[in-house]
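Got a structure for you, written out below as structure tokens; questions coming shortly.
Missing here: one protein chain of the complex. Every other protein chain is in place.
Naming follows writing order (A and B), and every chain is counted from residue 1.
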Amino acid sequence: MPLWTIYHPADAYSDSDKAELAEKITDIYGTVMPRFYVGIVFQPIDARNFYVAGKPADRFVRIVMEHIARSFPSIEISRRFIDRVNTLLKPYVEDRGFDWEFHIDETPFDYWSINGYFPPRADTEDEKRWRAENRPSPRTHD
Amino acid sequence: MPLWTIYHPADAYSDSDKAELAEKITDIYGTVMPRFYVGIVFQPIDARNFYVAGKPADRFVRIVMEHIARSFPSIEISRRFIDRVNTLLKPYVEDRGFDWEFHIDETPFDYWSINGYFPPRADTEDEKRWRAENRPSPRTHD
Partner (left out) sequence: MPLWTIYHPADAYSDSDKAELAEKITDIYGTVMPRFYVGIVFQPIDARNFYVAGKPADRFVRIVMEHIARSFPSIEISRRFIDRVNTLLKPYVEDRGFDWEFHIDETPFDYWSINGYFPPRADTEDEKRWRAENRPSPRTHD
């Protein structure tokens, strides 16, 4: 469900940085949904293809997050989530001297498909099983 | 209008696979709108830049679809569309042992432009002409 696209300078992260960051991002969502819902795409971008304020950006990380499985029930909860994300990101951005920016879009739950299945609603039996088994399986209820 | 971004393992598809898949995707939309509305970007992603469930994803295809020209009039019609897409994708995902996931976002019709024109509304004379000629041309009505 969440799909993160992370645009970053080509030399910003080692493979093990990426693996570690991906694990931590997945942990945030994994407390409330199947871990396999979490998709992350790292996109290394050359400074000549990446501009902020009209200048080539060689120390900037830009993240786009698409949320599908859950929508924020209130602004307060969205702020708490965003603060957690900033805490998680700190060692990968601020502590390395990078500027960073992210935004979240929410897209329709009903227009979503995994391995040919329509994913179950939050906290249903099917979602609990998907989460416990960490993989999609045939739906057993509407 | 629809813009598909297809993230896939670098070795998943040959050039002719891609051409064939692009043709089939375009056929689905081409029954109701100009074929040139359909844009498809294939993005080969290395497993070290692609994570699902916190693990490098080397057998996973993730598709993001942005719909602009049409919005689904009902959940039933969206489900039928999604099932058709899964049938179309099967030879390129399930039959090759890949997991796959997609979601659709709908964006505002009015905030869209092709070759400097505001595209015509569905089923108008202008849209019929654009579809018949398979290219944009000056608008003749509001």
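Note that in this section a contact is a pair of C-beta atoms (placed from the backbone, for glycine too) under 8 Å apart; a residue touches a chain by one contact, two chains touch by 3 or more.
Please read all numbers here as calculations on a predicted model, not as lab measurements.
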item	value
Sole residue of B:12, B:68, B:85 or B:104 that reaches the chain not shown, by the stated touch rule	B:68
Where the unshown chain meets subunit A, residue by residue	7, 43, 45, 48-57, 60, 62, 64, 72, 75, 78-79, 82, 85-86, 90, 94, 99-106
On subunit B, residues whose C-beta touches the chain left out of the figure	1, 3, 15, 18-19, 22-23, 25-27, 30, 34-36, 38-44, 66, 68, 105, 107-108, 110-116, 118, 134
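Assume only the chains that are shown with their structure count from here on.
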item	value
Separation of mean Cα positions, subunit B and subunit A [Å, integer]	22
